[in-house]
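Dropping a structure here in structure tokens format, bear with me for questions.
Only one protein chain is missing; all other protein chains are in place.
Presenting chain A:
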Amino acid sequence: MNIHATPQRTPAETAFVDAFGDRLTQLPGDPAVMVKRDGAIEQVKAGLPTRRIESWHYTDLRRLLTSVADFDAAASTTALAPLIEGSKVLTLANGVSVDDKAALDGVSVVRLSEKLVDGSFAPALDLYGSDDAIGAVNSAFVADGYFVDIADGIELEQPLELQNLQGGAQSHVRLPVRAGKGVKATIVERQTGTGAATVSCVSQLLIGDDAEITWVIVQEQPDTATHVAQFKAEIGANAKLRLFFMNAGGKLVRQEVIVKAAGEGAEFTMRGVNLLSGDAHTDVTMVLDHAVPNTSSTELVRNIVTGRAKGVFQGRINVHQYAQKTDAKMACNTLLLSDDAEFSTKPELEIFADDVQCGHGATVTEIDRTHLFYLMARGIEEKAARGLLVKAFLAEVIEEMEDEPLVEALEAKLNDWFETHV
């Protein structure tokens, strides 16, 4: 007989378990969805992951998540201008969809609260494993979001922006997007708000053959908020996914990126920027599966860390045995601007095919003093000179987007951050 030592629940674990009991009757869901919710909360009851769970080694969620915000759908949120002018915006406030289904030609938008009861959505709530803590919390509580379906062949001229706004409350949303064959679209995901919120968000993107999708995540939570998110995508044959993320806020942040190159000729590009200051703890964890032959990927993450902030990048590339001719390159470069700043990088390549090209590299540096001297010797004050060098370090990642309005908007975001943090 096994004797289970039941660890004492942390206040955060208790808050989740109690809230599930309180909210169960209000959570939308057909019977299959409710079964998924029940399974998910069981996983939360078993305890949030600690550093002993490998995928959470650098982010001990059980220890770091010290409190959880209350639910309050009525908490006031601040309206947000879209990142790119002219975007079609769909807003969520404290976890509730506020925009109606009105959409663009060839794009159907359904509130997730309706999708959750139509008998089709339960499989989407499956967890990826016993360490899927974000999936578990989200599946248990998710009540709303937007389900977006872009019909075959549609080319969106303007970006679609999905705004997830919080006013200091707890919220859990999902943003499932299906892009049909040959679709061309830019989708912007905004994560921001005003208070000490606890937010989970799961974005799920299914990309049809020959489609080209650019997905941009801009996370600017206040430095009191906890933000845990997943971006999951499956890329069809000869389809391209370009993912860009910018983490520029939050107290405790984990962004998981789970991508599968599922069709031959699929291409995945990930470019990310982590701007970490104060006491922020930000973790980006990527799991990329090259599942079929002839797929390619490149990932480049650049980090600026100042104050007492801590950053983590875990990048795992699985090349399946069948996935010959995979071409994958991953790099993570960090610039530490203060003595107390920290960054941990863990690249992992698991390769079962024998005819592949895979590489990874990681660097951690400080500002080059000879560069600083050179700029100052031309009359540029130290603060401005440091700013130029830090921006130079990030410029490559952003300029590569090759989309002028997007590059300009992201550069403006960078400048905002520099003004207040460097």
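Here is the rule we go by: a contact is a pair of C-beta atoms (placed from the backbone, for glycine too) under 8 Å apart; a residue touches a chain by one contact, two chains touch by 3 or more; residues count from 1.
Convention: contacts and distances are computed from a predicted model.
Q: Among "3-oxoacyl-[acyl-carrier-protein] reductase", "SufE family protein", "Amino acid ABC transporter ATP-binding protein" or "Fe-S cluster assembly ATPase SufC", find the name that the UniProt record gives to the complex chain excluded from display.
A: "Fe-S cluster assembly ATPase SufC"
Q: Can you work out which residue in A:18, A:279, A:396 or A:416 touches the chain that's missing from view?
A: From the options A:18, A:279, A:396 or A:416, the contact with the absent chain belongs to A:396.
Q: Of the residues A:380, A:407 or A:422, I need the one that contacts the missing chain.
A: A:380
Q: Contacts of chain A with the missing chain: which residues?
A: Residues touching the hidden chain, for chain A, are 368, 370-371, 373-382, 384-385, 388-389, 391-396.
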